[in-house]
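The complex appears here minus one protein chain, its other protein chains still in place.
As written, the chains take the letters A, B and C, and residue 1 is the first residue of each chain.
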Amino acid sequence: MTPHLIVPFGSADWAAVAPPTVVGVAALVVILADLMLPRRARRISAIAIGIVGLIVAGIIALQGWHHPYVAFGGAFIEGGFAIVFEGIVIVAAIFSLCMSYGFARDDQIGGAIALMLWSATGAMLMAGAASLMMIFLGLELLSLALYCLCGLAARASAREAALKYLILSSTASGFLLYGMALLFGATGSVALAALANPPISAALFDIGCGMFLVGLCFKLSLAPFHVWTPDVFEGAPLPVTAFMSVVTKAGALAAVARFAYAALPQRDHAAILIPLWIVAAISMIVGNVGALAQTDIKRLLAYSGIAQLGYIVAAMAGTSALGLRYAIFYLGAYMFMNLGAFAVVTLLSRENDEGSRLASFAGLGYRQPVLAGLMTFFLLALAGLPPTAGFIGKILILATDVNTGYAWLAVLLIVGTAISVYAYFKIVRAMYARTIGTPVLPRFVPASALPWVGVALCAIATLGLGLYPFAPSDILPLVR
Amino acid sequence: MSVDVTNYIALSAVMFFIGVAGVIVRRNPLIVLMAIELMFNAANLALVAFARVWVNNAGHIFVFLVVTVAAAEAAIGLAIVVAVFRRAENVDVDEVAGLHG
Amino acid sequence: MSLFYLLAVILIASAIFTITQKSPVYSVVGLLVNFLALAALYFTLNAEFLGVIQIVIYSGAILMLFVFVIALLSSGVGPFRAGPNRLPRIAAPALLTTLVAFGFLIFGIAQRPFGPLPPHRPTSFLGNVGDPNVFGSVGDFGVALFTVQLLPFEVTAFILMVAVIGVVLIAGDAVPQPTLGRHRPQKRAAEREPILKAPAP
Partner (left out) sequence: MSGLLLAVWLLPFAGALAIWALGPQLRRGAGWIGSATVLLAFVLTLVQWGAATASGGAHRALVTWIPGFTLGLLLDPLSLLWSLIITGVGGLILVYSIGYMWSDRAIARFFAYMNFFVFAMLTLVLSDNLVGLLVGWGLVGLASYFLIGFWFDRPSAVEAARKAFVINVVGDVGIMFAVFALYKATGSITFAGIFSQRDALSGGLLFMICGALFVGCAAKSAQVPLQTWLPDAMEGPTPVSALIHAATMVTAGVYLIARFAPLWNASPPARELVGVVGAVTALLGAILGIAQWDIKRILAYSTMSQIGYMIMGVGIGAYQAGVLHFFTHAFFKAGLFLTAGLLIHELHDEQDVRKMGGLSRRMPFAFYAMLAGTLAIIGFPGFSGYFSKDAVVYAMLEHGQPALYAVGALTAAITAYYMFRMLFLTFFGPYRGELEDAELGILPDRRAHRDEHMPPVHPAELTRPAVPVHGHAPAWLMNLPVAILALFAVIAGYVAIGGATSPWWRFFGGLFGAAPAVAASTVAFSESLSTLLVSALVAIGIIVAFVRYGSPAAQLASVERIRAESLGRPAIFAHAFYFDDAIDALVVRPARSVGTFIARFVDPHVLDGGVRDVAWGAGALGVIFRALQTGLVRSYALTILVGTACFIAYFALIGSAR
């Protein structure tokens, strides 16, 4: 017998995975440039190459908009669904790169940017992954790079964050992997499509689904799998925190959405997914209640993220087609308002101080009114007040929850929102309360003007999505 | 003459949860990492057994990839452990609790 | 049949040994035994190539890494010092929860047993290793890896790259560069200049 080593894939398959590939290769170029260029040029070249790579990847991804393609025998599906998530990852990565100018030492910056790009690659692979293997690999590529990035700051807390993230995330990966093993056992295939009619034992299949969801819920930092989030967010360097707050979630959400919408057998939908909605509900409350007493903005945004992801997952309750659109819409909105807030913090950071403590915001309304105004705007958006994308996103989620018969989620969402207003207003008050006793911090020129670009774009997007929410939603295609 | 596959799965489940218990109970970071390796290998055992059931070598490939990932994870994990504990008095994950609340 | 149970006992015993040892060196030994038993189990499941991989990569490479790090962090064999146990009563709830989870998992799995493995293929115990038509052989494995499973295989390249670069970055941060000859301490302080001072573009 002659082994037939004919690769059964053509250029179309490679074209389908071109966007993540381009990003991954851009990371290699960053490394090469880092080795060849003089020390002075490293920072800007790394960021520039990264941004260019991401933009190119985005353009390539858009080319495939009207040509959904099932590549590599079902391992990767390029289509509207994947492209939307890839787009979110790309945009989030670009904004994170904008904040990365002051990040890491000169001799580390190239590697750090490369790791960030590889992490984005992992998330983009998850966006299109349609087999258990690809989901696992995408997730690990995403996570492994983040473990390293978390530790890249000359602070003990950064290394602590890296260690915590590593141990807990690996444990969660273990659950995910075991769940995948059980799913493989129940279906005899690693393709997500095979989940639709499992031939073997219902219990095996269901427990597989459960452990699979545990792994992804960890990445989505839904309570009670959220415990790592505040510590890691606080300890990790600022650009990394910003990056992971969106990119990890986009990747994991893509996997969850594909699993919930396209993979599961129709008849078992409701029963299998109920725990997911419960977890989302708990997250809305835990996230917002936890945010109440925080005095570190990164930590506050971590709790905020827990709650926001609760809202996003709640949008998919009942797995209605509109719910998916709204979840994606809110993910996009969350990206802008969250990264906007992070960019503001970046602009406040100085030597040995990331500017994330509440004290850095004291009296900001008088020192830097524009910045304070924008921060207020982002916080209002996170709290879900009009006229922002956060407001409209919540309205849409409420609507879909009520429509699909998950009114209890809607009620919890409202309760959570009411609690969160308190938490966010603490910062607003700190910025505008003029009290004696807080040191008058000098006005400070940031290392780079790049974050300003991020802040401005995020603000425009948050406002724009708030005013014309359906402009993007109309073109959001459904999962295929 | 051959064994019920369910036994393999049960065996892998035992090993998996021994790993889980190790992560929670042990304080030495190196042993925690080893416990995580145990979890991964337990999943691998289940995958290999299921691959044999379905005669589908996708399970084998999966295991191979998991081994690769585990190698990468171990390398990074050990590097982080070294970074955290290199100058520490005690090598103990309980010492790493500066971030909380 | 009895081979399976023998291996199962070794596997479980070595796993428990691994997580109960005081010194990580013994744990590594336990893990080594565990992996060898696992490799043997792979052989009984017609996964010869994976069995070999398990021995070579896991036992050979990954465990060596552990040993290196143990050597780096301690005097080599001495027990690691532990601080005060801040969660002394976690063991009971942890084991209880573990048992509950385990119990439900077994309960679920036992709902519908698979039955014995079908003796359907030539059990190629190290025979026909290169034959792509024999399930579990190197040939079978390799063909699959480079054809239908090509994409996952390629992705691992990125993962390994991340591991390399990541470890270099983290280790570079953690291990102080030796202050040799012309690198005087002041110079090192200058290198660690606040990162935000870098000139704006």
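Here is the rule we use: a contact is a pair of C-beta atoms (placed from the backbone, for glycine too) under 8 Å apart; a residue touches a chain by one contact, two chains touch by 3 or more.
It should be emphasised that the depicted structure is a prediction, and the values quoted were computed from it without experimental measurement.
Undergrad: Going by the contact rule already stated, which one of A:51, A:89 or A:398 would touch the omitted chain in the full complex?
TA: In the complete complex, the chain left out is touched by residue A:398.
Undergrad: Touch as defined at the start, partner being the missing chain; which of A:141, A:260 or A:419 qualifies?
TA: Result: among the candidates, A:419 touches the missing chain.
Undergrad: Of the residues A:55, A:156 or A:227, which one touches the chain left out of the display?
TA: Here the residue in touch with the unshown chain is A:227.
Undergrad: Residue-wise, where is subunit B in contact with the chain that is not depicted?
TA: Per the touch rule, subunit B residues meeting the hidden chain are 20, 23-25, 27, 32, 93-94, 96-101.
Undergrad: Touching the hidden chain in the full complex, which residues of subunit C are there? Just list them.
TA: Per the touch rule, subunit C residues meeting the hidden chain are 86-90, 93-94, 97-98, 100-101, 104-105, 107-108, 111.
Undergrad: List the subunit A residues touching the unshown chain?
TA: Its contact residues with the unshown chain are 163-164, 167-168, 171-172, 175, 201-207, 209-211, 213-214, 217-218, 224-225, 227-228, 230-231, 268, 271-272, 274-275, 279, 286, 289-294, 385-387, 395, 398-399, 402-403, 410, 414, 417-419, 421-423, 425, 429, 432-438, 468-470.
Operating definition for what follows: only the chains that are shown with their structure count from here on.
Undergrad: Is the chain-to-chain touch network here best called a line, a ring, a star, complete, or other?
TA: Contact map by chain: complete.
Undergrad: Which chains touch each other through the most C-beta pairs?
TA: Ranked by C-beta contact count, first place goes to B-C.
Undergrad: For subunit A versus subunit B, what separation do you get between their C-alpha means, in angstrom?
TA: It comes to 26 Å between the two C-alpha centres.
Undergrad: Could you work out how far the Cα centre of subunit B sits from that of subunit C, in whole Å?
TA: The mean C-alpha positions of subunit B and subunit C differ by 6 Å.
Undergrad: Residue numbers in subunit A touching 2 or more other chains?
TA: In subunit A, 133, 137, 140, 144, 147-148, 151, 159, 162 touch at least two other chains.
Undergrad: Can you list every residue of subunit B that touches 2 or more other chains, as numbers and ranges?
TA: If we look for residues of subunit B contacting two or more partner chains, we find 9, 19-20, 33, 44, 49, 51, 53, 58, 61, 65, 69, 72-73, 76, 79-81, 83, 97.
Undergrad: Show me the residue ranges of subunit A that touch subunit B in the complex, using the header's touch definition.
TA: That would be residues 132-133, 136-137, 140, 144, 147-148, 151, 156-157, 159-164, 166-167, 170-171, 173-174, 177-178, 180-182, 184-185, 188-190, 230-231, 234-235, 293-294, 299 of subunit A.
Undergrad: Within their complex, state which residues of subunit B touch subunit A.
TA: Touching subunit A: residues 9, 12, 16, 19-20, 23, 29, 32-33, 36, 39-40, 42-44, 46-47, 49-51, 53-54, 56, 58-59, 61-62, 65-66, 69, 72-73, 76-77, 79-81, 83-84, 93, 96-101 of subunit B.
Undergrad: Help me check something: in the complex, which residues belonging to subunit C touch subunit B?
TA: That would be residues 1, 4, 8, 11-12, 15-16, 18-19, 21, 24, 27-28, 31, 34-35, 38, 41-42, 45-47, 49-50, 53-54, 57-58, 61-62, 65-66, 68-70, 72-74, 80-87, 90-91, 94-95, 98-99, 101-102, 105-106, 109-110, 113-117, 119-121, 135-136, 140-141, 144-145, 148-149, 152-153, 156, 159-160, 162-163, 166-167, 170-171, 173-175 of subunit C.
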